[in-house]
Each structure stands twice: as C-alpha cells, then as structure tokens.
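As you look at this complex, bear in mind that one protein chain is not there, while each of the others sits in place.
Entry: chain A
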Amino acid sequence: MVAMTQLRVGERAKIVDLSQVSDLVKRRLLDMGVTEGAEICLKCTMPLGGPFMIENCGQCVGIRRHEAMNIQVKPL
C-alpha cells in the first residue's frame, strides 16, 4: 500500500484508504465515484507540486497533490 503520489503516470491502482482526506474533498470524490475499492489510473501530474489528474471508469478528476498524498492505494 502506497500513497497515490508514489504512482507513476499511466499506472493503475486500487484505492484502499480515503480516511485521511479532508471531509469536503472526500465528499466531492465520493460524488464522482472515487471511493474505497475503486480502480483508478494516474493520468498526469502538473509541475511544481501542481495537481494530479486521475481516471476512474472513464471519468477524469483533478485533485491537489497534498490530497493525493493522503490517499492510500494498491498498485495493480
């Protein structure tokens, strides 16, 4: 189990733990179907500590790096 920030671009992973993420962000992620158990793919990252773009079931979502750091995933 690693933090999402450890993934390489293009790598797929399963989300294991969202409990460290702040409430508001977690709510939004749930809204978009990014929950524990969901399979995601890291699409791209922005430079200078910019946001991450992940894909889940054909839906792309952008989140900040420090939120991604709090998401625990299991690479597939």
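Simple rule for what comes next: contacts are C-beta pairs under 8 Å (C-beta built on N, C-alpha and C of every residue); 3 or more make two chains touch, one makes a residue touch a chain; residues count from 1.
Methods note: contacts and distances are computed from a predicted model.
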According to its UniProt record, what is the protein name of the omitted chain, chosen from "Putative DNA metabolism protein", "ABC transporter ATP-binding protein", "Assimilatory nitrite reductase [NAD(P)H] small subunit" or "Ferrous iron transport protein B"? "Ferrous iron transport protein B"
Could you please point out the chain A residues that touch the chain left off the display? 22, 24-25, 27-33, 35, 43-51, 53, 57-64, 67
